[in-house]
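What follows is a single structure, and I will ask about it in a moment.
Left out: one protein chain. Kept in place: all the others.
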Amino acid sequence: MATVSLEQVNKVYPNGFHAVHDLSLDIADGEFMVLVGPSGCGKTTALRMVAGLEDISSGTLKIGTRTVNDVTPKDRDIAMVFQNYALYPHMTVAENIGFALKLRKMPKTDIEARVKETAEILGLTEWLNRKPGQLSGGQRQRVAMGRAIVREPSVFLMDEPLSNLDAKLRVQMRAEVSRIQRRINVSTIYVTHDQIEAMTMGDRVAVMRAGLLQQCDNPQVLYDHPDNLFVAAFIGSPAMNLYEASVTEGAAAVRVGSQQIDLPASVTTAHSGLAAFAGKRIVLGLRPEHLPASGDARPGPTLTGDVDLVEALGSELMVHFTIDAKRVQAEGAHDPDAEDVAAAGEGVARVDPRAPVKAGERFTFAIDADGMQFFDPETGLAIW
Amino acid sequence: MAAISTTAERTTAAAPPRGRRDANTKKLARIGWGFSAPALLVIAAVTIFPIVYSVIMSVSNVQLSGNGFALNGITGGNYSVLVHAAVWRYAVIFTIVYTLITVIVELVIGTCIALVLERLTAGRGWLMALLLIPWSMITVINAELYGYIYNGTYGVYQYLTGLVGLGHPVILGTPTGAIAGMMVADIWKTTPFVAIIVLAGLVMLPGDVYEAAEMDGASGWTTFWRITLPLLRPTIALAVMFRVLQAFGLFDLPYVLTGGGPGYSTNSLAILGYFAMFKNLDFGPGAAVATSTAALVLLGCLASLRVFRVQVGKENA
Partner (left out) sequence: MRTRKRTGWRRIVNGVNIAGLISVLFIALPLYWMTIGSFETPANLASSPPQWFPVPGTTANYSTAFSQYHFWIFFRNSLIVTIIATALVLALGTLAGYALGRTPMRGKFSLLVVLLMISVFPEIAIIAPLYLLMREIGWLNSYQALILPYTAFNLPFAIWILRNYFLGIPKEMEETGRIDGAGPLRTMWSIVLPQALPGLFTAGIFCFTACWTEFLMALTFNAQTNFQTIPVGIATFGTQDITPFPTIFAASVVAVIPIGILVFIFRKFVISGLTSGAVKG
């Protein structure tokens, strides 16, 4: 068991590509840290530097109190689970799991006992004598986990270990990986590009973009108080609605398209920085759940849009609407699999299922004012 | 945790030293050199030194004495001997023409065989095994076998031509006969090899391309010329390269089958070089023959790569 700390770590590939910039990150003992970001942002690179599989161009990497920049992977006391599992095809499940122990010259009987114990934790006992080729995707994934667990390392590294599984199995394994990690309580760095995975699994989540760390905090803080536009847009599904807006003189209201939204005192106090933007352009962010009901039913600020589509989910209505303001895109932050919300003034609201909302009609949404977010359009930073 | 968001800020950060290799990488690289050292040493000992020495010998005055030989000064004499020797000029032309003809014939026949094999549904494995026998056969045996077949009094060939009323043409006794006969023996041994390379290439071609062509209404021939052949280009280039190299080194077959004769009609460059060095002990000119042959081979290789517009695989990094 150990902490991991990266101090100003950089990676420049031999071809000159600067993949990771000044990454500083502290992983506490036993913590589950998730690295998340769009494809190509340098997550794998960062993880491989921790593993010792990739040179660290500059900066310091510590495991525990020891600086390990120049320590070989095997002496770093880590275990890694790869996306493609990298199971040895010519060895049985038991041999795969036991290989690392065999390398340490552990007595045969001890190896057997440890393998058996690990297999029990993972529900692999039945398959111990099979070769990886004869296993299902989920079983292979477990073997890969087993191979890491059996070593009792002080740090776990996992690179998108669930991305080769189908959606349902992924949800199931998500819980299982968390459960195992909690049970053995080993510091873990877990890489994924799936923000839901990040949110559900991580004690803390580090969001990366183009080699730069954007924000690192626990999932709820990331969700409620994103530090910048990118994090705001990346975290959450459906994504936060972001519109170009402007602050009125006196900073008592914001204008979005042709509408004016009056800001309650609670908002102007919480976001005192808004005063500096009086008369200037900002970006307004509203999560779908902060447009919860009909504006006629509640007092306070409202937003009116043309309803394009209503999806009834039972517990709530997912309402797609359009307003006459420009939607803001944070580059690279959108899940390519998600529905395309790129068009002009589109937005999504999560509305009470009893609200009288119909596609093709105009509808006024109540705004849950405390959920409003504001960003500086120049720097992308949140305004508080 | 600090949050930085704009990409603009990146440029301001001083770029860290690029591609610094830390202890792990350096260690791995050392291991790499350690692993390859034995192989590289063996290769260097047996090839690099002799290649260099051969080149040096080809531009030196080689003097033989009872217990050895000595290199006495630099000279262009060996090469000028070559250029003025009709035998050498003949051997160059012979080797090139021989290579061109045999390789082309092998390609055509080999491709035909491969196309047939590809459509066979039964017995393909056995046929391929049959094809591999000539490939793996000792060339000397190949030569002896054809020596028998071409035998003037009881050879099978004589018998067959007699049967179809072509009389009894002399094969190994006349220059044209000997050259043609040698080509047939060579083609017999190496066509199967070409066929198998092409077949392996054919099997790897994606099937959907053919289906698309069929949808487009392409006929069998059009499909072959417009789709199969272009897709096979790298495979064929590989076969041609292998063969061009082998053909330039042509030695075993004429040594056993014709002894280079009649006259010097089947003197390949290798035969010429060998006889010069080991029969006449003319090491200087012999080395010049050897060196010029090596140069021709390299040229031939580059040319065939060029003709097929193929590049040698780049690093798969």
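Note that the chains are named A and B in the order they appear, and that numbering of residues resets to 1 at the start of each chain.
Here is the rule we go by: a residue touches a chain if its C-beta (ideal position, glycine included) is under 8 Å from a C-beta of that chain, and two chains touch if they have at least 3 such contacts.
Predicted model, so just to flag it, every value in this text is computed and none were measured.
Q: Of B:Gly181, B:Gly260 or B:Gly273, which residue touches the hidden chain?
A: B:Gly273
Q: If the hidden chain were put back, which of B:Ala23, B:Ile104 or B:Ile141 would touch it?
A: For the chain that is not drawn, the touching residue is B:Ile141.
Q: Mind pulling the chain B residues that touch the left-out chain?
A: 21, 25, 28-29, 31-36, 38-40, 42-43, 45-51, 53-54, 57, 69, 109, 112-113, 115-117, 119, 125, 127-141, 144-149, 153-156, 158-159, 162, 188, 191-192, 195-197, 199-201, 204, 207, 210-211, 214, 220, 233-235, 237-238, 241, 245, 248-249, 251-252, 255-256, 269-270, 273-274, 277-278, 283, 286-287, 289-291, 293-294, 297-298, 301, 309-316
Q: With the missing chain put back, which residues of chain A would touch it? List them for me.
A: The list for chain A reads 51-53, 72-74, 76, 78-80, 82-84, 86-90, 99-100, 103-104, 147, 151.
Everything that follows uses one rule, which is that only the chains that are shown with their structure count from here on.
Q: If you average the CA atoms of chain A and of chain B, how far apart do the two points sit, in angstrom?
A: The separation of the two C-alpha centroids amounts to 57 Å.
Q: For a test of understanding, state which residues of chain B touch chain A in their complex under the given definition.
A: Per the touch definition, chain B meets chain A at residues 1-7, 10, 13, 15-25, 27.
Q: In the complex of these two chains, what residues of chain A are touching chain B?
A: Counting only chain A, the residues touching chain B are 10, 12-14, 16, 18, 21-22, 24, 52, 55-59, 69-73, 206, 209-217, 227-231, 379-381.
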